[in-house]
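One chain of protein is taken out of this complex; the other chains stay put.
Labels run A and B following the written order; every chain starts at residue 1.
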Amino acid sequence: MSAERTFEYIGTRPIRHDGLDKVTGRANYGADFTLPGMLHGHVLRSPHAHARIVSIDTSAAEATPGVKAVITGKDIPKTNAKLSLGEAAMELGPMGDNALAHDKALYEGHAVAAVAATSPEIAREAAEKIVVVYEVLKPVMTVDQALAPGATILHDDLVTKGKPLADAPKHTNVALRMELKRGDLEAGFAAADLIVERTFTTPMVHQGYIEPHACVARYGEDGQVLVWTTTQGHFIVRDASAGILGIDAAKVKVVPSEIGGGFGGKIPVYLEPLAIVLSRKAHRPVKMVMSRDDVFRASGPTSGTKVRMKIGAKKDGTLVAASASLYYEAGAYPGSPAGAGAMCVIAPYTIPNFMIEAYDIVVNRPKVAAYRAPGSPAAMFATESVIDEIAQKLGMDPIDLRLKNAAQEGDSAPYGPKYGPIGLKQVLEATKAHPHWKAPLGPNQGRGVACGFWFNAGLNSTATVSLSADGSATVVTGNPDIGGTRVAQAMMVSEELGIPVERVRPTVADTDSIGYNDLTGGSRVCYATGMAVIKAAQDARDQLCARAAKIWDVDPSCVAWERGRAIPLNGASDKEPLTVSALAAKMTATGGPIVGRGAVSAPMAGPGFATNICDIEVDKETGVSRVVRYTAIQDVGKAVHPSYVEGQMQGGAVQGIGWALNEEYIYDEAGHLENAGFLDYRMPVASDLPMIDTVLIEVANPLHPYGVRGVGEVPIVPPLAAVANAMAGATGVRFTDLPLSPPRVLKALSGA
Amino acid sequence: MATIYFSAALTDFTGGIESLTVDVPRVRELMQAVTERFPDLADPIEIMAIAVDGEVYQEPDYLKLGENSEIHFVPRIAGG
Partner (left out) sequence: MSTIHVRTTVNGEPTEFLCEPAETLLDALRNRLGLTGTKEGCGTGDCGSCSVLLEGRLVPSCLVLAAEAIDREVLTVEGVAVGDALHPVQQAFLEQAALQCGICTPGLVVAAKSLLDRNTNPTEQEVRFWLAGNLCRCTGYDKIVRAVMDAAEVMRNETSEVRA
């Protein structure tokens, strides 16, 4: 089992196979692809946040020289189809309506028409000639507006799923209300010596991937479709595009480009169905690329939230009761991560009595997409802020308070099942022992600590491992490599077959060239696709053993595999071990090509926990704050390539710092986004930050042969509260509304 | 024998019953037993994942149940 296993390759830091192409500019991303005769698409977007589309006149656009096709919502079928992608089922009707509005524009930037022309400029100019008559409606921009009596309703047919309150109105913007309950809440709070209750808000923020969405589609007259696109899941692009357009998935081939960041935002389809339909109309390939403005206004940021959190504790720090209400903006269609937030919100702690309710609420903003541990950061911002305040009021060390209540193996998660081996206590102990925790602070500095939790997904993956006659190998998977997963997969093949990492070539194949794979997301690629890779390598290894038996003319039971060689057991002891190269050289003579395959439906498991320590320094005259020291500690199960695990932790921490300090969607009252660019949507830059120190804790995940856990999402969960708690330490003010931008901090300080 | 636990949110559909122990070989038969007993549960659990002995599965229909398996319905989650 993993605990005893010693590794030769796992845990080392080889150079990634796709690295050279990426440092030399040779790697091809979404917008780097061209085809002969290719047209350029442009999307006309609604200037209104909420408007009924009365009519669309495309005649002037169609008459423009160079224009080859114009489409509107009429060209995208309305569908009730669903796509079961392992994760929450995707409703294809709303996804199609989001890609191109049918009856209503539901947010500023909602696509209402698209043009394909011989140049991007002609396409843009023609799009501007399309005359859309709108009946402008009152926009609903916040959860409070959406829930207010008499609120404008976005979708007339929306009914609240889950467990609506008994007195809830029938006509509503609430798409889902769910509850998690345990114990006796009233008795729990009655037994508490201290109760802290506060309401927290976090703004809508964007994943901020640097590469805009881009694709090229070619529709053949025989109905065969080719799509090149930048995506976290090309099988999803295939199935979603086919489903939306009512074409057979087998007729669609999707080739993934390199992907320039996603963080959950490159899971839905936006451009692909439009490019396919434009290509079908124009009989030529069509390229579509979003501008940064489009990305901000019309891709899928994550929910702005309001969370009311109430926790009761005994004097000794035992948490006895918690109640929470989570209100998450879904954007224009149902589907915020409120439910996941509810499951995460007290997941690190054993609280016997709780009641958590979560609301998924539609508003006139872009439909949210996943963003790294979707739902968890905002929920745990509330929990971890309140817990920090409880520790402060009880005069307890905040890590000791957490340790006292930390969940461990055998405890029931708030969402039901019992935890297997989890590393929360080990992470907290390591945090407490870290020199950072005890280091002195300078003037105007404060220190905060916070925990984070994420489930980590499993889902479907396929891999093949093929040997070449020279003993080198290829490993083929179907998950776009968003941050170094190719090299991790090659390392797993090396580990199983005993051949150097440089002799394993990892490839991400298109939808025709490998079995089905769920998306790159949910922190699942190294874990679940890794399991498929290990299975495939072991399959190849078993075949190598069988070939050795054939060469030695012994029964296969007389052959074992050890350190990259087939070795003889009893009954074949006079034979010399055979290396991979020796066996591969005899492939033809012993039965032909050696191809190992692995396909798994991996359970979702191996939850990840992390803590962050943040030191912040505040300029009390300007409200400007600066993170001066930062440490991230995480249970990673088993780090396959530690550098890329550290990179996940550092990158997630910094995204969380940006969320905490600066990032926010700013809308005016009419629902127009006022900061749709990187100058005004302020993401962290190199000079804002210190080094991000990392501590990797390895509590093996029993579900994975090496003990791997997902590592990509947890890192973004702790920073929101870690930063806010540090700010409380530095200023004496408890901040409940993010971001902690200089004006907000200054206002709070002047009021204090 | 496997025991299925209904979260507080699901007990509205089970008439307040919090758990049910049944003698079935696999998750598939368990689901049949549960929805026969509580027809109103069919809708809410259709969109949920199933945790068997702590591990969460999307579609564990043919998973064999152990002597003392514990089953929970949990909301499905998406990942970034």
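By definition in this document, a contact is a pair of C-beta atoms (placed from the backbone, for glycine too) under 8 Å apart; a residue touches a chain by one contact, two chains touch by 3 or more.
Since we're looking at a predicted model, the values are computed, not measured.
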item: Displayed chains contacting the withheld chain; value: A
item: Option touching the unshown chain, where A:P164, A:G261, A:P352 or A:P702 are the choices; value: A:G261
item: Option touching the unshown chain, where A:G243, A:G317, A:G647 or A:G710 are the choices; value: A:G647
item: Sole contact to the chain not displayed, among A:G483, A:P603 or A:G637; value: A:G483
item: Candidate in contact with the missing chain, chosen from A:S291, A:S412 or A:S601; value: A:S291
item: Absent-chain contact - pick from A:G96, A:P139 or A:P212; value: A:P212
item: Positions on chain A where the hidden chain makes contact; value: 13, 15-16, 18-20, 22-29, 31-32, 207-212, 258-263, 291-292, 482-484, 641, 643-644, 646-648, 650-655, 677-679, 683-689, 691-692
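Here is the rule we use: only the chains that are shown with their structure count from here on.
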item: Centroid spacing, where centroids are CA-atom means, of chain A and chain B in whole angstrom; value: 27
item: In the complex with chain A, residue positions of chain B that touch it; value: 5, 7-9, 12, 44, 47, 49, 51, 53-60, 70, 72-80
item: Residue ranges of chain A touching chain B (in the complex, touch as defined); value: 86-89, 161-163, 178-182, 207, 262-265, 267, 337, 339-340, 342-343, 370-375, 415-420, 455-459, 519, 521-524, 601, 603-605, 703, 712-713
